[in-house]
Structures are given as structure tokens and as C-alpha cells.
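My structure is below; once you've seen it, I'll send some questions.
Other chains of the complex are left out, but the ones given are in their true place.
As written, the chains take the letters A and B, and residue 1 is the first residue of each chain.
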Amino acid sequence: MLGVCYYPEHWPEDWWARDAAEMAELGIKFVRIGEFAWSRIEPEPGRFDWGWLDRAIDTLGKAGLKVVLGTPTATPPKWLIDLYPDILPYGADGTVRGFGSRRHYTFSSETWFRESARIVEAYASRYGDNPAVAGWQTDNEYGCHDTILSYGPEDLKAFRGWLRRRYQTPEAINEAWGNVFWSMDVNSFDDVELPVRTVTETAPAARLDYWRFSSEQVVRYNEMQTAIIRKHSPGRFVTHNYMGFFHDFDHHAVSEVLDFASWDSYPLGFVEKFPFSEDERGRWASTSHPDIPGFHHDLYRPMAGNKFWVMEQQPGPVNWAPWNAVPTPGMVRLWAWEALAHGAEVVSYFRWRQAPFGQEQMHAGLNRPDRTRSVGGHEAARVGKELAAFGPLPENGTAPVALVFDYEASWITRLQPQGKDFLHEELTFRWYEAIRRLGFDVDMVRPGADLSAYKLVLVPSLPHVSLEALEALRKTDAQILVGPRAGSKTRDFAFPAELAPGPLQAFLPLKVTQVASLRPGAQVVSGAVSGHVSRWREWIETDLPALATYADGAAAILQHGRFTYLTGWAEADLLGDLLANTILPAAGLEPIAVPDHVRIRRRGNLVFAFNYGPESWTVPDAATKRFKLGGPVVAGADLACWEA
Amino acid sequence: MLGVCYYPEHWPEDWWARDAAEMAELGIKFVRIGEFAWSRIEPEPGRFDWGWLDRAIDTLGKAGLKVVLGTPTATPPKWLIDLYPDILPYGADGTVRGFGSRRHYTFSSETWFRESARIVEAYASRYGDNPAVAGWQTDNEYGCHDTILSYGPEDLKAFRGWLRRRYQTPEAINEAWGNVFWSMDVNSFDDVELPVRTVTETAPAARLDYWRFSSEQVVRYNEMQTAIIRKHSPGRFVTHNYMGFFHDFDHHAVSEVLDFASWDSYPLGFVEKFPFSEDERGRWASTSHPDIPGFHHDLYRPMAGNKFWVMEQQPGPVNWAPWNAVPTPGMVRLWAWEALAHGAEVVSYFRWRQAPFGQEQMHAGLNRPDRTRSVGGHEAARVGKELAAFGPLPENGTAPVALVFDYEASWITRLQPQGKDFLHEELTFRWYEAIRRLGFDVDMVRPGADLSAYKLVLVPSLPHVSLEALEALRKTDAQILVGPRAGSKTRDFAFPAELAPGPLQAFLPLKVTQVASLRPGAQVVSGAVSGHVSRWREWIETDLPALATYADGAAAILQHGRFTYLTGWAEADLLGDLLANTILPAAGLEPIAVPDHVRIRRRGNLVFAFNYGPESWTVPDAATKRFKLGGPVVAGADLACWEA
């Protein structure tokens, strides 16, 4: 189904009815509103102006549209900040970040927690049982603009409390953080300071705890909003709209109280955000890299209920990347269908009409500022028509491949990268790309999730292997491919006494004795499989024979039963060879190799193919397929769907 | 005529007379002094020591030299800052910028305004009617070291006052700035904050207003100084020395009260400052790019009185660029003649003698620290002799080509570039270069200036088209070439309701429906003219036929009557082809194509050619010319002048 983001407060009230009618005409079912409107709802402390929002919801509802209401906490108004300056967040330089844009709050401010509860209560109690309201979005894009880690007095106070609860005694902190190193011992919890403005690096275990604490503050805050909404709005869903390539908090933990996760899909902007090569950026500038949307669909879908929404879908050029391309004609339609193929319930475009004012005035909408349908709007309308003709989509099943995705792994490797280009998010994405190039669907799951349904489990980056993660690996019969640095850290960010891969030695009888981070350039690996390693290489002590070795004869890949260990950062050639010729056969999986611009995705009995072009692609064995969309030859920026 | 900048306070008093005699001997007529001497004039609060300056002026006057006196407000002394710390400016990080170098003041400090008036009054009342004093320079290089935009409490106070006068009500600000976006509504003028230290981007309309306010503060400050000087110094000129490639305030507005504009010409240093390619920087490292001096002469000359001074002329290597070359022999002479050809009344070298101490001790002068004439000094002396033989230069006339230069365009495109390499100053400079490569003189004029005298008007960058600008375009019969983004913003930094090019749709019946900022790389344009577009591309809705199209068939260039619209950032090939083969013929103008190292400039009945070399250049139809300087073959770093 389609949705759209709408800001009635941005437009004359006499435009609303026509807007609503045109939405319905375009095939839209859901309209998200309200999430930045605090100053118009409560223009002064305690004085509420609900009228306009009442009328807006009424207008939409009368047009047959369902409303998703956003709580307005991403934009506390000026008067609130003036009343309670302790709401403001602090930057990594230890100075306050002021009012003037959005997200100017720290999750640790008790005042903010209370005021947030107050405004959510007000929203939820007024609209909780409104028949036009189908569900809720909490806040907006937690963490946007680098707002998870804050370094102010409120944060310090909350962190000390968190430590008190977690560690009980200062001695326990000294032990856990290794405070004997550099005379960092604390004599009380009040001796703990934030890791900010120090002369050089602070204890990594302390910083990891600060990150865990900060992530848990988001969880706690989201739980508070969700609980208030559920109290007033029975039968409605609650979700939150996550961002792309953003790993500063544990989205799995936040999702526990949500009905499903949502995310905001800006395929072109993300081409500039992710560390692609300049060549890749040039190649995919106007279509997006073919794995950017899928990576996120497959990350967020399993978080809650095996379903998700795209809450904001790019409808044309945006305003916030270094360069902002116009999408290749067809892509606005393709991205929507691709999300649906990956299990999305709703694809909601951002936004209905391009705003003529404000920071995002260069961000396209489904309509132009002159009330005319935009290029992207025409593509969305085509999706609307196609969907109407298509009938209901089948349920989304379980993929054959799981990829274990750990937010702490991102924090640990950022806190101590050891090599400046060892980037967790890049490593994970490249493994995802490798398996998708072989035609498989993927579920990205948290460490500890049940893996028994999978035939292949990929573990690209898991420095800390928790007991739960270990158990899940033990209990599956899947083939398991483990990447470098796995098990190299304890919970307290320390070397495991038995060396890496730590607890994974239960499955992989080997020890990592030395690691090198490698300057740009690649090392040859050869043997049963071959290719290249770059960025990272480990030396191993083991009795296992090597599946492949480095040029100096040292082991590069080791196998033991259904576990395979990669000692380095495998380039695409090595990873592809290893998967296709060793691991997939062992897993009993048959790949369908696709070119770099095509991806396949199954939903129930349907198979979809998406071509990021420009070259066309011919569906294999096309004569035997029954096509529901497109046909045997899929043009660039086009798609096909057939019955499996 | 020649001038020089001199610092008697830097030298033993018994050197002055010989210095003055040597100046006169070299052909110098004007000597600028005094602009950094506050601490020597007023060493303690209210205690003035005029004696040395009296004697310095007297010594210069007796040698037949005319003095240009600079007010010393660029360097408030330590005791003044200690008395009134509210004078200090604040950086973009919201923290104070301290005493210790120069320009440590904010234009918004009321104390500073009062103290400035006091010292200017003191200077002007003492020397206003001194017969040796020919004129005045206010302050020194407004804005140098990033000092236009300040972010302190004095600035906030003044800005709120400015807003109160401009908007009358908070509601008017909310409307103009689009404050409904992200709940930024203000309930009073005291709710307005400076755009500093915010979590992310603030409202662009607010920042544009802050820039306008800051620019107007300069205007107001300069008016104050000028009024005081005029009161005490009848019959003397008042000017200010602007900088190169500096657009942070509206120089047109500041110039309104000046007798003429001056500027400080450092052709080699600017090669490093402007965003040239590394190849270009290597090519022009020791001569300057051939359009750097001319661009500024033609920008500043029309500002007041169709004349100007070069107040500081580079005499050799300087100290402040990343690399500081020695000029190719001949260039110090060439730059002086080139300034004169562009209409300069005086070319004043900076400085008489290289200082052996202080920040600028590596900055050459006409004399070395050992009281010997420098290499550049010998070139200046040659100019002095040539000028004496040359006789008076004719009046400067009006050029056939106008280029509309808008300071607000610089602010708007910097506030929201949309593409990271969309640089207003580069675009403008490249258009200037293109028309200069075709041999034309150019007047750079402000939007709204009378255009009736011109045959061709270039409008490379004018996002906001004011009523005055529109009227001026209507009232001329010139051919008009308009660049991308024209008319894309209202006065309040918003999308025009009718889409871009906004009010220019009166002349160009078309609408811009989509824009893309392009990653590095070029797109082919072909048709009646051909070449390449990079960086920026627009999509157009119109009934007009295209003069040239992109590879996908979309319109790249559109014409309607005497208006031509370029939908992208034209590379030199496309811009040159368009001008030479379509627009210039329509304008009835005959180009003289010159190579990349040669430029031509007319002054009255004289034609000058300047060769930035190293290749020599032969004057076309040389046999028919009467040469006043040089001859038919112009060597590198040399020039020629003949009668038209």
C-alpha cells in the first residue's frame, strides 16, 4: 500500500480538501502528519490550539485516508527551551548545542522526559480513539544529526546513576574498565567523568559503556512514549521511523515495544553517505546502489513482526547530500515495488508537496510547490494503479540466509578501529552484497536470535560474542561463515584470556596470535578458493588445515565442521568464490548469479527482479514463468514479477 | 599615477626624509599612511601623541607628495579592549575572538561605534584641512579574516533591533522565515537567536537576513566614518580599500558614500585563493591568471564614479598564501599598466619597504629591509618613467558588455549550495573569463543598475530577482544571457509560487521543474551550439523550442526574443560557442578572440594588450597601429598600447 507524509500546517486550510482528494486518487491509503507541529499545537506554555489539527484529521478521514500521527518531540518549541535549558544536548566538544533547528534535546534530561510525556499524553489522549487514526509514530528519526551521544551535565548525572545500578561499587568499575591503566582508578561513582575533552584516548571499556548507556536512554525514552500511546489508543499500531546507515543506538532493543519498524529510504542520498569508491558513486548516482534499499529492508523487517514500513520514500531529488541527483526515470516506481517485495506493508512518500520555504525547500515531493504533480508523483501514481490491479501481496516468509547484525560491533570497531579503514558498516554491507549477487534473500538478525530456520548464517563482524549469540550458533545446523575480529573482545572491551575468537573456540579450534591492519593494497589468497584480502589480516595458531593461504603460506581461511573462519577482510572475489564454491554447496543452496545491476527478491510465491540498469537483463528460463509485472526482458530502471 | 603605502612609525625618524625623496624620484605621487597606528597616536586612554604623525605628514608634503590618511580602526589598541571587552567579535562557534592581531571588533558593538567615531573625529579634525592630505581611507579591508559575520551578544542585540524595525511583528518573521517548519515559531523578537551552534541547519531565510543585517552594519559603520571625515576635511576624497574574491558584504551599498572604490590587488596570492584546478594554479603561479586583476578592476570601477584606485599593489612575493612565488620579471610593471588601462587613477604599491619584523616580514616592498631598491621597486620605477613620458590617460568610457554581479547571490548559494561545487564566485569568474577571451571590455554592475547603454548583458547568477533588477532588464535593448538558478528564490529565500525563473518568466516563458546537482563529470549538449555542462542541470517545462539539448533530448538552452536561458553550468566550450555564434551576432558585436594568456582592454581611444605569457603574441593588423608602448610583438610578461 502507499502512504504519504503531509504537513497541513504548511498550507492554507482551503487547500486541504483538494489535497486529500488527490491523495486518494493517487492510490494513497495512509497519511503521516503532526510530527513537527508542537509550536502550532502549544504556541505558549499550556495553551493548546487543537482546532486546526482536529480539522486536518477530519478532512483526511473524510477522504477515506488513514492517519499516522507523529508525536512532535523532535522539535521542542522555543519557549520550552527557554523555560528549561537543561533540555539541550552537548556536543563531543563538551559545549551546548542550541535551539534553532531540531532534535535539540538530550535523552538524559529529566525535565525533557517529563515534558515529552506531557505532550505525548496530550496528543494521545486527544486523538487516541479517533477513528481516522490508524497508528502512531514516536518522535522522528532518533539520532539524526548526531544526537545519541550527548556530553552535558544531565548526561553525566544520568550516566553515574546507570553505572551505580550496573556496577554497585567503584571497585567493580575499576575492574571492568581496567582503570589501573594510567592511574584512572575511581574512588566513587562521582569520580566518573564523561569521555570528552581529554588529552588523549580514554578507556575503551568506559566509552563502550557510555555508548550502551546512551543507547538504553533511547530505548527507555521510546518505551515511555509507546506506553502512553498504548494507554490512550488501543488497537492502533506504534512504530518509529529509523534512518539509513545509522548505527549509533541498538535498533533491535528499541523495536521490542513497537508493532513494526519503519525506516526512511533515501536511496540517492545514501550513495554519498556510504563509503563507496568514487567510481561506484558515479555508477549509481541516479539510481542508487542496488543493495542500499534492500540492505535496510532486510535489516528492519525482522526487528518486529517480520514486516515493516518505509515511512519516508524519496520521490525525486533531495536537498541534503553533497550532490543531489534527479532519479533516473523509473526509479521512484522501482524503489516502491522493491520495498514491497522485501515485505513492506506500506511505502509512504516524503512528502506530498515540496515546501517552498525552510531548510528542505529543495527536497522534491509528489507535487511541486505550484500544486502540480511532479515527475515522481506520476511514478507514484503508476504504482498506485499497479497495486490496485495486483491484488494482495502474499505473506513474507523466512529467507534461507541469515546475517547477524550487531550494533555493539559498530561501536566497538569505531572506538578502536586499529586500522583506519576497518569500517563495520562497510564490511557488513559488502557481505550482504556478496550474498545478494548470488541471488539469495537475507534476513538480518540480532545476535542471539533463533537461527534454526536458516541454511546459511553470515557473521561478518561480531567482536563480542555474548552467551546468547553463542547459543544461537550452537543450536542451528546451518553453515556458518565468520569474519575477522570475531570473539576478540569480552563484554568489558578486553582481550579474552584465551585470545580471539574467544568463546567461538568452542566451534573453531584456533587462536589469533597477531593482527595487522593493512595499508591500501591487496594480498593474494589462494588454495581451494582464491582472491584477495585487504585492510585486515590475522595470524592463526591451530592444528586445522588451511582451506586457502596467503603468499607466505600462513592460513587465510580455516574450516571446522559447519564453521568457516575468514582471517582477513575478504575482497568481493574471495568472498564470492568462498561462498559459491565451498559454503553454498555445503549448505545445499543453489545460487542464481545476477549482474551488479540486478537483484532478485522473493515474497511468498512471487519472484521479483529489479534492474538498476542502464543495461537490460533477461530473466532466465523466462518462457516457463507467468509474469505479473513486466516480462522476460527487464529494461534498466524497470522490474519484473513472476510466480515461482 | 603611482602611490605607495608607508609606515613612518616603523622606521627611525631620520630615515623619513630620504624615503620621501626616493618616493618622489621613483615617480610616486600619493602616500597612504596611518591606518594601523592607533597605539602610537593614543598610547593611553585620551592621551594623544600627534607629534610624530605631524612631522611625518610634513616631511612627505615637503617632498611634493600627497598623503592619503587611513583611519586606524582596523587595530584597536589593547587598553581599549581591556576597557570595553564588548568590542570583541565572536566566531561561528559562538566563542569570542580575542585581542592579539587585528580586526578584533564587531560592527554591532555600540561601544565600538562610539569609540570609532571618537578616534575618526580626532584624526579628521587634526588633519582635515592639512594641505598635504589629499584624501582618506576608512578603516582597512572590511571583512578581512572573516570578520563580517559575528555571533556574540552585541550582535544578537543589534540583530533583534534590526528585525523589529524591518518586520514590526513576530508573526511577520514567522511568515517570512517559514518558521512553521520544525516548530521554529517565535512569540517575540527576543525569541530570535543567532544561527550558531545549532544541532543542524537553521532556516535559510533567517540566515539570509542575518547576512543582510551584517552587511548593513558595515554600510552604517562606513557612513559614520565618512560623514565625520567630510565634516572636517572638505574637498578631500574618501575611499575604502576592498579585497579580492571577497563577497561577504554588499560593496555596492558601502560604496554609495565613497568618492571612488579602491581595492588591494595581490594577483599571485589570489591564484591560491580562488578554486582553480591544480593545473591552472601551476600555469599561472608566477604571473597570476590573466583575469584576476581585470575581474576586480571591472567590478570595483563602476561602483562609484567610474574610476577607482588600486590602494595596495603586490610588488613581489607576499607572505600569506600557501605558496608564495616570486613574480615573473615584468609582471610588477604589467599589473600596474593593466590597472591603469582598466580605469585606475592611481596604483599604489604595498609597501615602500619590507618590514623586518611582525607578521608580514616575508612580504616584499619596493625596497628591501636593507634600504636598497628591490626587484619590484625597479619595475615600479620603470612604470614611473613611462607614465611621465606618456602624458595624461584618457577618460574611461562605458563597456559594450555588462555583467550583473549580485552579492546576495553569493550569500544565497553559499547558504544552500545544493551541490557542493556550485560556487557563485567561480561561475561569475568563468563567465567573465569567457567574454574577456572574446576581446570585450566589461562593466560589472549591481542588479537594478541602468543597462540601457549596453549591447550585451550577462546574468550568470541571480537567484533573487528584485523589482529593480527586473525593470533594468526590461528597459534595455541588449541581448541578455541568463544563467541557471535565476529567479529561483523570493526575497524571503523561498521558492517562487510560479517556480523558477520566477519574475523572469515575463521574458522567458518557461518553468524549472526539477534540478540536479551533478557529481564531477560533464554532460554533452548539442544542437545549434554545443559543448558541455557540469555541476548543475535543470529540467524545463515550456513551449519554446530548444537551441540545444542534452543527450536525453531535454532542453539545455532556450531563447525567447533577446533573452537566452542556460539550464546548466556551462563549461568554457559551450559558453564560448553560445556567445560567439549566437548571442554576439544578435547583439551586433564583433569578437577578437585572444589566447588564454592575452587580454585586451580599451581606455578612451587607446587599446592595451597584456601578455601573461610565456608565449609571445602578435597584435593583429599591427602595421596599421600607432604604438604608444611596446610594439607588434608582445613578449610574455610584457604589454603594448596603441591608438584605436
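Going forward, a residue touches a chain if its C-beta (ideal position, glycine included) is under 8 Å from a C-beta of that chain, and two chains touch if they have at least 3 such contacts.
None of these values were measured; they are calculated from a predicted model.
Sequence-identical chains in the complete complex of this entry number 3, based on the file rather than the 2 shown.
Keep this in mind: only the chains that are shown with their structure count from here on.
Taking the mean of the C-alpha atoms as each chain's centre, chain A and chain B sit 48 Å apart.
Listed in rising order, the residues of chain A touching chain B in the complex are 9-10, 36-40, 43-44, 72, 75-79, 82, 89, 95-104, 144-145, 147, 281-282, 285, 316-317, 319, 322-326, 354-362, 364, 368-370, 374-375.
The touching residues of chain B, when paired with chain A in their complex, are 94, 177-187, 191, 193, 195-205, 416, 418-420, 492-499, 511, 513-519, 521, 537, 539.
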